[in-house]
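One chain of protein is taken out of this complex; the other chains stay put.
By written order: A and B. Residues from 1 in each chain.
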């Protein structure tokens, strides 16, 4: 059984979470990333939704937590054999929903206990809780989670990723995320590009292509990215720079 | 059983240490970080002291080694079921002392053998030694370490993190470390802030707060950080920038 770890901690704080986890559990630890965009809950939630569902049933610990130490809640989720542990700020909601599919996610509020610090709940609240959740599921099964006294059913803080508006020949959306390559991931469903040879992106005409290598190095393209959305990319370059786009920016894509 | 790895190697050199370790051991490998501040022994020692004690008994391999290839010694330590392997430059001393608590740490000088390179002892000296130490402890118990012919008792190179001077209404210390968030970790014990609503930091008056979110985004605060020290931070920003502080800088914190 596996515990995945994700955070915006950079380095070396994730190591403290790993140490705490291994005190209580012999689980395999797998880093998702500790370079989630710092304090950016929505963009981080997008990346968790795109990566956590690739895993087999596991305990997913995720901490992007600008409200650390305030009265924001501590959340545990359960869906299809997976469990989720993190702050109740929406971070894990899209990932859990994606994994649950048509089923519901069971959400619980957890008693945070009396953490040693007010600024590092990853170490003092979430990692110990994830170890407890993991060991409970491992030894007694996922249904036993409901018996943990410190958990009580709750409705989590919502977070929905924005949806694009698609008209006959144009789609209006926004930039969900920009990856390390500089690829600009929009929220326009990829099928909008079906059968098109070119589109305009905020007025710039670019070819529609299936692969980066279809255009010359440094040239832009619109493509259906690995997330299923329209991406505004550059072969061997940065779409963010070429298109001048940042996370959250409006994007209008039109047929030509 | 676990071997933790820490270094200032960045990438991809840590992989060579992992390969060497796995040749000799089936241990779980856990990265602490390979982005310790390059060549900065004291600051790295701080981060190891703050992270390694969270782990259950393990073998801790750590390499920040500007004297690689010189006659600086090779050190093995033992405390409370943990073992430590690294250069004899003080790097691991504060972490081992923190783990040992009231007990003494047993330190050994190790014969470095005849390493293949003069510039990569992480691969050629420390990783093979850590594998040997780990497998000896795993198979024969931690007391067997004293029987390894290549180890002989030693006094390690000392390294003490500097201590602050606390007066009636002011404390004079320095910056121990700055984390990836830009939080400035001083060596002034957090209790200096007890009961204060504001302090001055090198003359700048800032509020004392328990959580980042207690102040507006971009605003400074003094807080008791997760290490137990006074930190000079900014909510959703960089304390290092706001306070103009670097590692090693003097910090005077005064009641107002």
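By our rule, a residue touches a chain if its C-beta (ideal position, glycine included) is under 8 Å from a C-beta of that chain, and two chains touch if they have at least 3 such contacts.
As the structure is a computational prediction, the values presented were derived from the model and not from experiment.
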Touching the absent chain when the full complex is considered, from B:67, B:207 or B:237: B:67
Which residue of B:46, B:84, B:107 or B:120 touches the chain not shown here: B:120
Absent chain, residues of subunit B that touch it: 9-16, 18-20, 22-23, 28-29, 31, 38-39, 66-70, 116-120, 123-124
Interface with the unshown chain - residue positions in subunit A: 2, 4, 6, 28, 30-33, 35-36, 47, 50-56, 58, 179-181, 210-214, 223-226, 231, 236
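What we mean here is this: only the chains that are shown with their structure count from here on.
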Whole-Å gap separating subunit A and subunit B, where each centre is the average of the chain's CA atoms: 31
